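The complex appears here minus one protein chain, its other protein chains still in place.
== chain A ==
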Amino acid sequence: MQSAWTLLSFGPDGWGDDLAHGVLVTVSLALVTLPLGLLIGFLVALAKQSGEPSMRLAGNIYTTIFRGLPELLTLFLVFYGAQIGIQQVVRLVRPDAVVEINSFVAGMVALGVVFSSYASEVFLSAFRAIPRGQYEGGYSVGLSPRQTMRLVILPQLVRIALPGLSNLWLILLKDTALVSAVGLTDIVRQSSIAARVTKQAFMFFGVACLIYLALAIISSFGIGAIERWVGKRAAQR
C-alpha cells in the first residue's frame, strides 16, 4: 500500500497530474460558461424589464423553464437531445452518419442556460434599483437610448448586480461537478477513477472537496478585488 503523499504526487504512481487536469477542465468550463451565461442573462433581463408585455412573457417563460428543471436533467436534455436532434438533421443528407456531441460543449450550454436564467433575475432586480431619473437625465443631455444604456445605466447596473453575480459564480463552480455524469474528466470524475483504481475513495473524494473549497476561496479573493475595482462604495446607500 502506498502512502497518501505518493498517491497525490505528480509522479508516475501519483494522481496529482490527473487531478490537476481535472481542475483545469472544471475551471475552464466555468470560465467559458460565465460570459455565455452573463450575455444571455442580460438579454433575458432586458426582455423582462421591457415595456412590451410579449417581451416580458417570452423572458419569463425562459426563466421559469430553466430555473424549474434540475441542472442534471437540463444537462442530459442538452447532451442527448442535441445529439438526437442534430443526428436527425444530418441523416437527411448522409443517412449513415453518427453524431457525437462534445460533452464539454453540452456542459457549457446546459450550465450556461441555467446560469443565465438565474442571472437574469439578478440583472432584473438591479435594473429596478436604478431610478427612472437616470434614463430621463440621459435623454435630457441628448444621449440616444443605446448610449444611455452603455454610459449611464450599465456602470451602475454592474455595481448593483455584482454581489448577486458573484454568488452565482460560486454556484456555477459547484454545478460544474455535474458534467462528470456525461463523461467529462473534471475533478469529480478524475477522483472517481483514482478512487476506483487505488481503493482510497475517502482520500480522493476528500481531496476533491478540498480542491472545490480552495477554488471557492480563491474566487472570493478575486471577487473582493473586482468589487474594490468597480468601487463598491458608490453602490452602498
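Just so we're on the same page, contacts are C-beta pairs under 8 Å (C-beta built on N, C-alpha and C of every residue); 3 or more make two chains touch, one makes a residue touch a chain; residues count from 1.
The rule is short, and it goes like this: contacts and distances are computed from a predicted model.
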Point to revise | Absent chain [UniProt protein name; select from "Acyl carrier protein", "Dihydroxyacetone kinase subunit DhaK", "Amino acid ABC transporter permease" or "Molybdopterin-dependent oxidoreductase"] | key: "Amino acid ABC transporter permease"
Point to revise | Among A:Ala20, A:Leu77 or A:Val90, residue touching the chain not depicted | key: A:Leu77
Study note, to complete from the structure: From A:Leu39, A:Val141 or A:Cys209, the answer for touching the chain not displayed is A:Cys209
**Study point:** Residue numbers in chain A that touch the chain omitted from display
**Key:** 47, 50-58, 61, 64-65, 67-73, 76-77, 80-81, 84, 170, 174-178, 180-181, 187-188, 191-192, 195, 199-203, 205-206, 208-209, 212-213, 216-217
